[in-house]
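The complex appears here without one of its protein chains, the remainder shown in place.
Chain IDs A and B follow the sequence of writing; residue 1 opens each chain.
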Amino acid sequence: MRHLLSTTDLDRAAAVRVLDTAAQMAATQGRQIKKLPTLRGRTVVNLFFEDSTRTRISFETAAKRLSADVINFSAKGSSVSKGESLKDTALTLQAMGADAIVIRHQASGAPHTLAHAGWTDAAVVNAGDGMHQHPTQALLDAFTLRRHLAGDAGNPDGVGRDLAGLHVAIVGDVLHSRVARSNVDLLHTLGARVTLVAPPTLLPVGVGPWPAAVSYRLDDVLAQGPDAVMMLRVQRERMSTAGGGFFPSPLEYTRLYGLDARRLATLPDHSIVLHPGPMNRGLEISADAADSPRAVIVEQVANGVAVRMAVLYLLLAGDGDTGAAPATGAVPALTSVPTTATEVSPR
Amino acid sequence: MTSGTPVPDDPTAGAPGTAATVVLGEQDVARALTRIAHEILERNKGGHDLVVLGIPTRGVPLAQRLAARLAAVEPGLVAEHLVGSLDVTMYRDDLAQHPTRTIGATSVPAGGIDGKVVVLVDDVLYSGRTIRAALDALNDLGRPRAVQLAALVDRGHRELPIRADFVGKNLPTSTAERVRVLLAETDGRTAVVIEGGGAR
Partner (left out) sequence: MTTQYLLKDVAPLGGEPTDVLVAGGLVAAVGAGAGDAAENAPDDLHVIDATGMVLLPGLVDLHTHLREPGREDAETVASGTRAAAAGGFTAVHAMANTTPTQDTAGVVEQVWRLGREAGWVDVHPVGAVSVGLAGEHLAELAAMADSAARVRVFSDDGKCVHDPVLMRRALEYTKAFDGVVAQHAQEPRLTEGAQMHEGVVSAEIGLAGWPAVAEEAIIARDVLLAEHVGARLHVCHLSTAGSVELVRWAKSRGIDVTAEVTPHHLVLTDEEARGYDPVFKVNPPLRTQADVDAVRAGLADGTIDIVATDHAPHTREDKDCEWAAAAFGMTGLETALSVVQQTMVDTGRMTWADVARVLSENPARIGRVADQGRPLAVGEPANLVLVDPAARRVVVPEQQATAAANSPLRGRELPGRVVATFLRGRATVLDGVPQDDPARPGFAAGRVTP
């Protein structure tokens, strides 16, 4: 694989490989000297058509920790119908010698178009496109879940393991959420069971074939004792769109779908709470829940850097020859290979 | 990830017609490690401040074997407190020439490496580039008082000014040959084998 566009691009082995690589990256981030020389001389462009300081900083940190040169290209508002086209931007970055383009775009499919239109040779990493996918978010969520729910004393990161048997509830605005789409696909690939919880107005028509159960009632799902609850951000502008909004009032939403102290208390002891951030405290999550010991929201941010380091490493560190070779143990980027300490490594 | 030579996936399979010569058997390897353990203790006047770091893949079990011998010889040493692993993948100078490599684990004994004598352990010393990467990796982990190198096999053909302090066996080879270290921990049996390169 040359790009990371969607979590559907990853089979189980490839996903575990990203998580295992991220575990090694995370280990380096506890050191005094966090910078590695691995991607020296490579250029990573953060191409953001949509504001997202958090995601951009996370990718920027990841690239810099691997010694890549980082160019931040904020193209907000210059995509659709005005200003420079995506094509011309891509041609410009190609001319500048970008090795990877990390793209955030409000249009679903823009990273796919960038990767496949023939405008650039760079590896394309989807940092969130419209209502489609946000694969590195799903990977960092999976990494966090694995560390908390599949790790043990001998293997704290759960290296080599998947998420088989875990039950994850994803709660909130599934309709507009690329985080939800990415997570449903990846969690399913890793063997977890997913339940989507949302008011019917915030679930897509066509959700039927998704590998996830659907519920309109949060309390019913919490009563099943999920291992993790992932709260999605509810944007306040959803209140003012066509038809007068997707739900009657923030209060009603909070009452039915907000995670508060009372609901938190009903969860099993080992359950954890995730949120991709930024949070709307008091809307989808209360301060009690957000700040509770079982909330791993700040840890998700730290894990985001490790996961993005892993993705950049897997896409950029090798010779780009991803076609042949598994027969001799060569490792195509982002595809599967055993990663235990006793493997027979290629030379 | 240890030697500088290409090693096929299945170390027990020799290509048909390829001359595979066993140069060290299981007992030879055991004796070499025991000798190296004694040399390390002698050179360092005991086991004080020793840290033994194996370079994945096969340097790691070798380091563990070495640590066990050190602890057996030197009173007061505990093998598990001596030994660790040092992955050098992210420091290699040839990443872009190969398909993406899997990153191995790095683990350092609880005491760290600052002020310690670090003995790097690898199976085969060849071009020296792996050791160059290891020195860089070590540099990011801390500041040892001294760094020493133990290799089970030194096959020559150095490309960098690097020399082993402790060698199990010097093995003059041609570059056309392949030296493979097999260990019970990783390969099911222990031996050092030379393949290819015609008659020996």
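In this section, a contact is a pair of C-beta atoms (placed from the backbone, for glycine too) under 8 Å apart; a residue touches a chain by one contact, two chains touch by 3 or more.
Quick caveat, the model's predicted, so the values are computed rather than measured.
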Fill in: Among the chains presented, those that the missing one touches
A
Fill in: Contact partner of the left-out chain, one of A:W210, A:Y257 or A:Y313
A:W210
Worksheet entry | Given A:H167, A:R181, A:R263 or A:R308, the one touching the chain that is not displayed | A:R181
Response to the item:
Which of A:R42, A:H105, A:R147 or A:R263 touches the missing chain? It is A:H105
Fill in: Residue of A:V18, A:V70 or A:L86 in touch with the missing chain, whole complex considered
A:L86
Worksheet item: Just one of A:Q29, A:T92, A:T113 or A:S292 touches the chain that is missing; which is it?
Response: A:T113
Worksheet item: For chain A, which residues touch the unseen chain?
Response: 79-81, 85-87, 105-110, 112-113, 116-117, 129-133, 178, 181, 204-210, 242-243
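Going forward, only the chains that are shown with their structure count from here on.
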Response to the item:
The chain A residues in contact with chain B across the complex are 17, 20-21, 24-25, 27-28, 31-33, 35-38, 66, 159, 313-314, 317-319, 321-322, 325, 327-334, 337, 339, 341-347
Fill in: Contacting residues of chain B [partner chain A, same complex]
1, 3-11, 56-57, 60, 85, 87, 90-91, 95-106, 136, 140-142, 185-187
